[in-house]
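The structure under discussion is supplied below as structure tokens; questions concerning it will follow.
Excluded from the complex is one protein chain; the other protein chains are retained at their positions.
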Amino acid sequence: MPYLDLALLEARSRELLPEPVYDYYAGGAETETTMREATEAWRAWRLRPRVLRGITTAQLGTELLGAPVRAPIGIAPWAYQAMAHPDGELATARAAAATGALMTVSTSANNSLEEVAAAAPGSPQWFQLYRLHSERHTDDLARRAGDAGYRALVLTVDVPVLGRRRRDMEHDFVHRAGVRMANRPPEGEEPTLDGLATATWTFDEIARFGELSGLPVVVKGVLRGDDAVSCVQAGAAAVWVTTHGGRQADPAVSSAYALPEVVDAVGDDVKVYVDGGIRSGSDALTALALGADAVFLGRPIAWGLTTGGERGVAGVLDGLTEELAHAMVMCGLPDVRSVPRDTVTPAR
Amino acid sequence: MPYLDLALLEARSRELLPEPVYDYYAGGAETETTMREATEAWRAWRLRPRVLRGITTAQLGTELLGAPVRAPIGIAPWAYQAMAHPDGELATARAAAATGALMTVSTSANNSLEEVAAAAPGSPQWFQLYRLHSERHTDDLARRAGDAGYRALVLTVDVPVLGRRRRDMEHDFVHRAGVRMANRPPEGEEPTLDGLATATWTFDEIARFGELSGLPVVVKGVLRGDDAVSCVQAGAAAVWVTTHGGRQADPAVSSAYALPEVVDAVGDDVKVYVDGGIRSGSDALTALALGADAVFLGRPIAWGLTTGGERGVAGVLDGLTEELAHAMVMCGLPDVRSVPRDTVTPAR
Amino acid sequence: MPYLDLALLEARSRELLPEPVYDYYAGGAETETTMREATEAWRAWRLRPRVLRGITTAQLGTELLGAPVRAPIGIAPWAYQAMAHPDGELATARAAAATGALMTVSTSANNSLEEVAAAAPGSPQWFQLYRLHSERHTDDLARRAGDAGYRALVLTVDVPVLGRRRRDMEHDFVHRAGVRMANRPPEGEEPTLDGLATATWTFDEIARFGELSGLPVVVKGVLRGDDAVSCVQAGAAAVWVTTHGGRQADPAVSSAYALPEVVDAVGDDVKVYVDGGIRSGSDALTALALGADAVFLGRPIAWGLTTGGERGVAGVLDGLTEELAHAMVMCGLPDVRSVPRDTVTPAR
Partner (left out) sequence: MPYLDLALLEARSRELLPEPVYDYYAGGAETETTMREATEAWRAWRLRPRVLRGITTAQLGTELLGAPVRAPIGIAPWAYQAMAHPDGELATARAAAATGALMTVSTSANNSLEEVAAAAPGSPQWFQLYRLHSERHTDDLARRAGDAGYRALVLTVDVPVLGRRRRDMEHDFVHRAGVRMANRPPEGEEPTLDGLATATWTFDEIARFGELSGLPVVVKGVLRGDDAVSCVQAGAAAVWVTTHGGRQADPAVSSAYALPEVVDAVGDDVKVYVDGGIRSGSDALTALALGADAVFLGRPIAWGLTTGGERGVAGVLDGLTEELAHAMVMCGLPDVRSVPRDTVTPAR
């Protein structure tokens, strides 16, 4: 299982990548407290295995807003994948298709949204939207995502301004020369100086972008029950609990902390996704037990792509999926679509 | 008290054993969180000694499903004892007989169940059953256990599949050449490739194996109150709370955490045994206070056998028994058969 | 943002200052437990960001007892500033004026209260009163503060006797030769031998000093709800929750612990200020969420003054203010004057 040891993949990536790139991928905001606590927070729970249920294998297949996937483990949107591997997002897309996983494509991709879509026809993809440039250009991206066959629009709302990422400040990290910013505005229309900023967005944007794109809208960046309810009332198809990999507010609550609150607030009918620090099958199972319908991976995919391109990404997805299946059987659970809450209990 | 310093015995064993064997004995599953927490979890409790009770000695004798033992400290089943010492299970059986302790013999023993039984006639033994091979062969083992004079059948149910033990994966640990797998199926009937697997077992197996063997059934591997109740309802004579030494599900709750829940669920009339990380007399006393009727030892016996053969195992049993007696007198407790719950309180 | 890395500023200050001076600034009482816990205690809380509120900038301006300030971040009184920089309190006063911050001037200043007032005409200042000398001289200082245009009198009440500061004892720290004790009694009237001592003060002092000075009185040194209520009943305009930078009682509760208790006790109409261990924008935001109307800085100002004089102090104030603004926008909060309690939750 060569792509299963994520710590090793990260160590190798650190060797392979220029320091500013590694630090851009690996780092978080301010004191990196939220980033550091992400994995710890899942591991603050313990499994309570069931026995004698006659469970020989677990059924992992599920749907993400109607799209069938092999397992409830998706690819979170992350920027500038060409810095990790020459094929960038295209390799990731092919790996997702090959392993039956859903990929979320970032606005800040190095390949245009149409190119990524074309790299894996038939495989379900979501497009993640930022207000990276002018309002007009942002609206345009939403429309193009609908046209290109994406299955949902993911509004990332936790970047009113960019987080204070000290490592990037130290490196004066700027986009590496020669890497194409594929979803940039057309020539002549300059990107705003302050870059990334969704500060102007309000709950009304949910319905508006839904109409523009013709797609269900997933709101990514929710950490509170009250916000989750407002999103749903404003028309969101699902909410995505995340701290943005600990790259925005710091020290913010961890996803594992916020998840049960959000699940309780929105009730059973609303889909809740989660990411942040998922590094093992039991982390994923813990998230499902706490009420997530699926988990997403950020950095593990980056390390897979860096060290092995398409094969690396597929290896990471296969590895985590196998671990999840193992944990399910260990706990006597037949189906990922109904993991009881009492499968986990707080560690003491 | 040369066999009392268990850390020292383990250190010596590490020197004496080939690394893959030491790691097989010492290691656990995945991040080894559950393994590491086993002892810590007992030590998350503090003793509340009673004074002026006129207690000069403690009565340690008790019964395990009708069999009288010198103290409520038994030997847990563990595999491949011939790797620790040429006499393997036979040495352990003799030490148990010599010290009045009950031994549980593993399916994966290097001596056949009949040989181990013959090594210590009259001394009470339990046989631990795995579905290691074909169903037919497994049924056969249950029958043979009854015939050979074992006093109970211990169904190990926490191995639907083998735990992911990283150390063993690294060493590509396989059974050492030249060591006899005594309870293997007869020539011609091949062991299944995936080896150890009880995934197909259900609660119905409890009564079925009880009938096959004619023995009371102890279900080993229970970590939940609801499961414990189901076992009893399905005919179990007792339940054995364990994480399999942290070698299966990880990160699972520790035995010390699960024990009170199981005790409360099954009530006073059902016997509850426990193992995992018991390393001192006060660990044992804590388990008794939390409701266990007896504790069992895994690795301490392995280190005793490795370093001193039969004498080593007896030394470990004597040492722990003496420590338990000491702790009982210190706490003003006359009898192991009734250790009040309020003898311990959570550490702060 | 050169003055934002407070740890670096402190490290540089340590190099620049004679060891006894650095230790006087940096040290605390007894085991320094309270000092060490000050920052940790703020960081025992986590932010719960709000999204999609359309918040592009945060309004930071507020009033401190009627005096408008740019942000709710003031300068706590600290002694002997001329040891950090030749201009001493005058540099600090000018930096406060330049950045729209309020400065609290200590009785133990190296420049007389009139001189400090004159250094920054128009900029709001508070005068902090000790019973450093005779009662007569202390009364005189209160009167002079009123005459010199100070906007409030801050009674420091947590120094009945000086804390046992081990570092100072080791260095036999005494006021450095050549540094002027500007608010000392006139020649002929000797300072009392035991120096600093407010042990004789009672709640009645609040009204008495208010009348003497003609100023609103802020009681600095409150760590209990009951004491806070007594202060308000005795005529205090506001209470200031502090452990004196961990330089007095030890191990005392931290400010972050005492703050909610005090806020709850005095109710919404009474202003509550807090200091101790505030080192980042999110620390400040946490304090506001817990009910503080403003936070004050001690050592960060000392390190700014040591390393950069007036510019250094201004840099520290600018840096923290910018961080607070950033944290507010991240949390979707428009106005420092109303930060909801549920902006934070205990870390787990």
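Chains here go by letter, A, B and C, matching the order in which they are written, and residues are numbered from 1 within each.
Keep this in mind: a residue touches a chain if its C-beta (ideal position, glycine included) is under 8 Å from a C-beta of that chain, and two chains touch if they have at least 3 such contacts.
This structure is a prediction, so every number in the text was calculated from the model and none was measured.
Partner chains of the missing chain, restricted to those shown and counted over the full complex, are B, C. Checked against the full complex, the candidates C:Asp158, C:Asp275 or C:Asp293 give a single residue touching the omitted chain, namely C:Asp158. Among the residues C:Gly54, C:Gly149, C:Pro251 or C:Pro334, only C:Pro251 touches the chain that is left out of the figure. Only one of C:Ser230, C:Ser282, C:Thr321 or C:Thr343 touches the absent chain when the whole complex is considered: C:Ser230. In the full complex, the hidden chain is touched by subunit B at residues 43, 45-57, 280, 282, 323, 326-327, 329-332, 345, 347-348.
Although one chain is not shown, part of subunit C still touches it, namely residues 30-31, 33-34, 37, 41, 44, 157-158, 160-161, 163-164, 197, 199-203, 205-206, 219, 221-224, 227, 230-231, 234, 248-254, 257-258.
Throughout what follows, only the chains that are shown with their structure count from here on.
Taken as a contact graph, the chains are arranged in an open line, each linked only to its neighbours along the path. With rounding to the nearest 5, the Cα superposition of subunit A on subunit B corresponds to a rotation angle of 90 degrees.
Set against the C-alpha centre of subunit C, every other chain centre is closer than that of B. Subunit A and subunit B, compared by their mean Cα positions, are separated by 43 Å. Counting only residues that touch two or more partner chains, subunit B has none.
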